[in-house]
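For this depiction, one protein chain was excluded, whereas all remaining protein chains were kept in their positions.
Here is chain A:
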């Protein structure tokens, strides 16, 4: 049923630390690996070995350059997957009831047997979290690895989403964001976690932690002043060239 359930007490989701993510794309690969072989339609690729290769992914890592008013630009790697929004616009637009939000834990899922592939849910999602698979023609999205997190056949440490389990930097955290005392909620409170596109009114469950402010490194090398390599005033031949070129019409002064 595409009517959204009343807000659940339990809100499972991810917390992604933009300070820690190194942009290695391991989460992208492990996500595709787990989700292409374990349930439903596989995540297909088209012309994978050509220059124009493309495929279906449930998790993608963007990279952004941020230029502060003062100081050097920063490069920030930005993983993005379904945010399992509390007010999920992708669910209510679905004409068949294939899209739904679970009442028990807030995970947004697609029942592929009911999906007609109209693509409307992908239109409604501001985050680009849903992709229509080009081979199977059904909508694919992050399931928060619902087939891992409750799976008692897996060792306990593996009962978390594949992306979280694989992240070598510890930039991804999984937990109950509906519980203010959970580790993830504490982390969000401590680090000032934020929502993406809050003006869209989707109330995402997933939160992002901002990069920590860059500190300014003090001069610690006492020998550095003696090693000053850059000649401020050119002497000799270079000095003469500098003067001659400057004196020429169009020379800088």
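We take it that a residue touches a chain if its C-beta (ideal position, glycine included) is under 8 Å from a C-beta of that chain, and two chains touch if they have at least 3 such contacts; residues count from 1.
Keep this in mind: contacts and distances are computed from a predicted model.
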| item | value |
| --- | --- |
| Options "Phosphate transport system permease protein", "Sarcosine oxidase subunit gamma", "DMSO reductase anchor subunit" or "Sodium/proline symporter": UniProt name of the undisplayed chain | "DMSO reductase anchor subunit" |
| Residue touching the undisplayed chain, where the options are A:34, A:57 or A:174 | A:57 |
| Of A:9, A:22 or A:116, the one touching the omitted chain in the full complex | A:116 |
| Hidden partner chain, residues of chain A it touches | 1-4, 18, 25, 28, 51-57, 60-69, 73-76, 78, 80, 89, 91-98, 114-120, 122-128, 131-132, 134, 136-138, 194-201, 208, 210-211 |
